[in-house]
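Not every chain is included here, but those present sit where they belong.
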């Protein structure tokens, strides 16, 4: 079941230093690899493990190739080359085509003959499931939702009415696409629900992590462009647009109507306020709060690193003393302390 | 299928400037509206789109009515008026009454004859489903849970034993109500689980967003009062109480035993520590941490806005230099720097 290094070199356009007849059948870390394993070196942090590896072959860059004790598959982007080889060595098992007897598929739904619908799934009228698509156990695909070819809803995914999903997407368990956006009009006696009549359009090659939620638009659509990667427990509000090939790490919240550019990187637990515009290639580091539109390219932050708790309490107390510090300084300088107020007005957010 | 402007004006008590025989059949934004569309203007940010709209009618306030190029439905609260009209034009499809053949309903459960139970749902013994209520596909309603009239569990909602839900609530996919609160007693060999024997009581007209979780009480109940609106991925700990008509944005976490007042607004990703009391009409802006009880009404914040990463790194470094800054200032003033310590003690949190 292995693949020869020669085949891998040809198929992925890699330079091979070593015996092309050697076979590998699985991936492993440099440290844990044994015979028959393929490993890789992409992060310099792990270079120290290279000399001792027992891997049959290692994917690495030209600069490290000379130090490799095993066969070397050389690439200028070893991580991407490794990823492609790993996909070949560890293919997703293919579910058998057809609809499981326990699934409930409305006669008005259109399921491709080579698609697979798992046990306990529900597919409502007007829904479409594309060629070779997989609707896993316990998924709910509501009326009129459309799933493109080769997309996989792993398990217990919910697509609300009219959601449109492109090709080759992967949606992990617990994902909810198309729930109502958070729209309520305040009135004398509380709030009136604003019907959310927009949809959600998701492009091709989009990956969505477990328990992530993407709301439908209020009037127009929420849009996720091609190649976007969302981690677990991300929340995307109504009418957000996320540009192509942007990656969003876990626990991020994106408020309504915010537009994120293409090829952005949004770190874990970041919060984006509503109605903002982030340019292309914006990087926001983890645990930052974005309250203003940000031009791209650029890197932005506001995450405060933890320190010993006693020191942090003093820092917080000193922050509260900043006004008095400024006054004392102004007195020493012989300046009028009162002018601070005006400066504040200009600089406040 | 449209509705005349005359009917709308009468039904919702609006002043009409325009032909009462004109019909509208759907809602649209000012920019995208075409003939037959109803639009609205509530946020001054969108006023610039009013002159060019092709909507048949616009809901707006008296001050903007004169500039409206289409028929005007005038209200002092145009957003709420629009919401009500949108509900009329875009009604929720009514699920047919009855229990789907694939649902598993215990003979000891009481399901109203005009309620609807969707495919693959599970309803355990002693559970009650009220008149015209909807239990969507894949929902689990455990023993003794009660669902009030006209409430909707959209799909894959879980109600734990004994949870009580009022009338006209909407619970979106992935919601979990009544899981065990996080109660563990430390002991020599780790932790002992503290059984969570309280319940969850939810009032009328409560909306709960996708994948939100509300834990059952440890001994007494967790309580969500009438008209509360919770966005997606909100976490509500055991024995929390949320007052009537409070709105909570996405990704908020409310720790155990905290009481939130009525008509509060809690911004996205806010964290509330446990055992606090927030008064009525408290506003907490997004991404703030609340560690003390807050009187209401009032607005509170601690979210730090992101800035260019290089500037932020310098800010963090300078924060750590604040003690030396204070010492240097005290020296210039001829004061004893040591007195800081006592001030710290007073002002620390």
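By written order: A and B. Residues from 1 in each chain.
Heads up, the rule we're going with is that a residue touches a chain if its C-beta (ideal position, glycine included) is under 8 Å from a C-beta of that chain, and two chains touch if they have at least 3 such contacts.
Keep in mind it's a predicted model, so treat the numbers as computed, not measured.
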* Structure fact -> For this file the homomeric complex, of which 2 subunits appear, totals 3
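Heads up, the rule we're going with is that only the chains that are shown with their structure count from here on.
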* Asked: How far is the middle of subunit A from the middle of subunit B, if each middle is the mean of its Cα atoms, in Å?
  -> 25
* Structure fact -> Listed in rising order, the residues of subunit B that touch subunit A in the complex are 26-29, 32, 42, 45, 77, 79-80, 82-84, 86-87, 90, 93, 100, 102, 118-120, 136-138, 154-156, 170, 172-174, 205, 207, 209-211, 226-227, 229, 231-233, 244-245, 247, 249-251, 268-269, 286-287, 303-310, 312-313, 316, 319-320, 322-323, 325-326, 329, 332-333, 343-344, 347-349
* To do: Mind listing the subunit A positions that touch subunit B in their complex?
  => 102, 104, 120, 122, 138, 140, 142-143, 156, 158, 160, 174, 176, 179-180, 182-187, 189-195, 197, 211, 213, 215, 219-220, 233, 235, 237, 251, 253, 255, 269, 271, 273, 275, 283-285, 288-292, 294, 298-302, 304-305, 307, 313-321, 325, 328-329, 332, 349
